[in-house]
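Note that one protein chain is taken out, while the other chains of the complex remain in position.
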Amino acid sequence: MAVVECRQVSKWYGTAKVLDDVDFTANEAEIHVILGENGAGKSTLVKVIAGLVSPDRGQVLLRGAALKAGSVAAAQAQGVALIHQEPRLFPDLSVMENIWIDQGSGWWSRRRFRLSRMAGRTRELLGRLGSSVSPDARVAFLSVADQQMIDIAAALRKDLKVLIVDEPTASLTPAEVGNLFRVMRELRDQGVAVIFIGHRLEEILEISDRITVLRDGRLVRTLSRDEANEDELIRLMIGRDIEAVAHAPTAAVGEVLLSVRDLSAAGHFSDVSLDVRRGEIVGIGGLVGSGRSEVLEAIFGVRPRSTGVVSVGGRSIGSLAQAVASGMGLVPEDRGRYGLVLLSSVLNNVSAPNLDLTSRLGIRRPRREQRNAQDIVARLRIRVSSLAQLAGQLSGGNQQRVSLGKWLVRDLDILLVDEPTRGVDIGSKREIHGLLRQFADSGKAVLLVSSDMRELLEVPDRILVMREGRITGGLSIDEADEESVMRLAAGIAA
Amino acid sequence: MSHTHAAAGDLVEVGGLPWRARIGPYLPSLVVLVAAVVYGSVSSPYFLNFSALLVNTGRYVEIGLLALALTVVIINGDIDLSVASNLAVSAATMGLLVESGVGIEVAAFAALAVGLGLGAINALFIVGLGLPSLVVTLATLALYRGLAQILLGDRAVTGYPEAFIGVDQISLLGDWARVPLPLVLFLVVALLFSVLLTRTNFGLACYLTGSNQQAARFSGIKTDHTRAVAFMLCGLMAGAAAIMLTSRLGSTLSNVGLGLELLAITVVVLGGTDIFGGRGTIIGTVIALFAVMAVRESLVISNVNGQVQDAVVGVILILAIIVPLTVAHLRERSSQRRLR
Partner (left out) sequence: MSTGRPGVSWGVLIRVREAGIAAVIVALIAVFGLLNPRFLNAENLGAIVLSVGILMILAIGQMLVIVTRNIDLSVGSVLGLSAMVMGMVGRDLPQVPIPLLILIAMAVGALAGALNGVLVAVAQVPAIIATLGTLAIFRGLTFLVSNNVQVDPEDIDDRVQDLAAEGPLGIPWLVIFAIIVVAVAWWFTTRTMTGKRLYAIGSNPEAARMRGLNVRGLTFLVFVTMGALAGLGGAMYVARFATVNPADAGLGFELAVISAVVIGGTNIFGGSGTVLGTVLGTVLVGILANGLTVVGVSGFWQRFASGAIILLAIVADAFVRRRIEARQSQETTVRST
């Protein structure tokens, strides 16, 4: 039976139509995956269902009754819950308070905290999800996976009919993903309609009962799992075929360019030593939270180090300024927070790290800056309406290209890249991989952190694996496969 | 949204933008300016008396100097509530030095140095220790004012040399258009600030830092350095304003400039600078200063009392924020309706 029914739902943001006459149905007791490239309208569609966004046209029926458009409270009353990639919790409140905060719908709810009873119910809820977090713990101090479970527990507390899970797995470890999927299946078996948005095709094929593919705001097709396979899904998502790029390592590896010795940052990682040679892409694998991003940040000088030496071509690097001067650039994982200033123009973003090249005595030279930015836009095929366009208005793939491209203005020697294709559409992904390879082939060095197993196995020349803040092993590209990387990452003996 | 670029330190030519987008950020203060001038000239024939109007500008120059530096601090995403107290300490230092027989030039230089130093102390707490600027400068607002009181007690320092007093009475162009010297100085300083924000690396660093400090840092911008310099600049301007004010009044009390920080912040925000950082222009601040001046002077002519003048400026401040928001909201709605 259909629990959620979207009828001809359309939505504009400004002049852009993000949903175009979408008729979408999710049944009870099924896991329904929504698939699509970035900007296909997946998140907007589920936000419409959850009452966070009111559609400009069309309506949503929940169990046959029309949902009051744009009312979170109405959707919640109907048993709809939306879980985000980044859990929307209250870091200053305790686990228990986070779960019960919306109990009682009126805003003058005088219902008292019955502490002991609530703590018991909280433990019970978390227990169902396989989580053993203390109800009194402050959420600010918990891991992302724990926080997601609290988010789900808050939804479970109520009479849950529709659970929407929006791209949750990117920041989870495989064990945590496994646990999440177990929970989703259990809920499905209890009759809940589970709507799941994901990017990783293997995962999607594993978990789904039905799959709906969106492209450019339109619903392309809904198919059952039996009808689906990876190639078919990719074709539906992008509207054409792409061939996988086979790994083609280069032979010309030169002298050591970046050398890291016994680097530690208290509380994050310790005793990390590694070398990257000219012409080489070195991958760092490992679980989220194993300290990989922190290593890149410490090398680049934006994170304080407790011990250790970083040197480029034999010269020791102590600060961020020295790192940039020595030809290092960092493309961080979180574009919106660290990679780009979203409310500033593409030009300003590209200019920021290169002011030393374009200015004289601290005075900016507009023409130089524009020339550089135009170069990069052309070279990386960034789609912008003008250089004055705000970075935040670009699509994910184009944002990532700007975040990478701003460093390519310089005659850079070393690129540190952290999850360069996370949340990026498949076309851009290939191009970014190509750019990294091209960069290395011109005699430069790349250090790549990735959680995407396929990327980790295809792009680098060799792989280091980290676990709990230490490098647990290195693999040549020939001996590396999914299993060998996972063994090192999880600390399982071969 | 296109008007945001003009206010975000962009070098891209805005020639392609429609005129509405180009003056968008300044529209509220321009409207206020025109309205106040019209009101003033209707209610009194003396309002548009050019020389009288210009002489009065001298009084607003001190607020203007503080507002210029505050524009930079606010674009950085910070705030400095202590500027007026800093001004008082600078003025007190100058007064005590003059009293003890030091030459006025040296004393004035000392005022600038003290202003800069107190700005540096703010920077030390905010940037060095990573504390929120709102609270730190709230504390130094009291601390510096207290320091001025400790220095001067409740007496007034007088005895400034004749030549130093009355800078606002000096006019540049003779009698036919008495352009007061402070106004000229202010416009020159404003021009320098404008160049600083739009044409220098420091300016871009300010906009990026205020918009997203972490991303700016990850792009190699020295955000700590940028913020610290802005606070010191603010202190320096407090010192400069202290000199102007002392010259105009000819005496110094420990409560000098009390409450000016609120007026200066009002000017900055009215001028279209985003209180949360990342956006703002010097031109906006200058227009807003003249708008506030026109409003207050036209009320003075109508014999409205000082507190009520402040209240009118308060109303304008709030309207200047609400009206553009509402207009943008309505326009978005109607444009979406047209699409359907």
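Each chain carries a letter (A and B) given by its place in the written order, and its residues are counted from 1.
Throughout what follows, contacts are C-beta pairs under 8 Å (C-beta built on N, C-alpha and C of every residue); 3 or more make two chains touch, one makes a residue touch a chain.
Since the structure is predicted, the reported quantities are computational estimates derived from the model, not experimental observations.
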item	value
Hidden-chain contact residue, picked from the options A:130, A:336 or A:366	A:130
Touching residue (missing chain; options B:35, B:120, B:138 or B:170)	B:138
Among A:43, A:259, A:290 or A:326, the residue in touch with the chain that has been omitted	A:290
Residue touching the undisplayed chain, where the options are A:72, A:309 or A:486	A:72
Sites on chain B contacted by the missing partner chain, in the whole complex	125, 129-132, 134-136, 138-147, 149-150, 153-154, 254, 262, 265-266, 269, 275-276, 305, 307-315, 317-318, 321-322, 325-326
Hidden partner interface residues of chain A, rising order	52, 72-73, 76, 82, 88-94, 97, 100-105, 107-113, 130-134, 136-138, 141-143, 145-146, 154, 173, 175-176, 179, 266-269, 287, 289-291, 468-469, 490-491
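One rule holds for everything that comes next: only the chains that are shown with their structure count from here on.
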item	value
Chain B to chain A touching residues, read off their complex	1-2, 4-5, 8-12, 14, 16, 199-205, 207-208, 211-212, 214-222, 278-279, 332, 335-336, 339-340
Of all residues in chain A, those that touch chain B in their complex	12, 14-15, 56-57, 302, 320-321, 324, 330, 332, 337-345, 347-349, 351-353, 355, 359, 362-364, 366, 369-370, 386-388, 390, 406
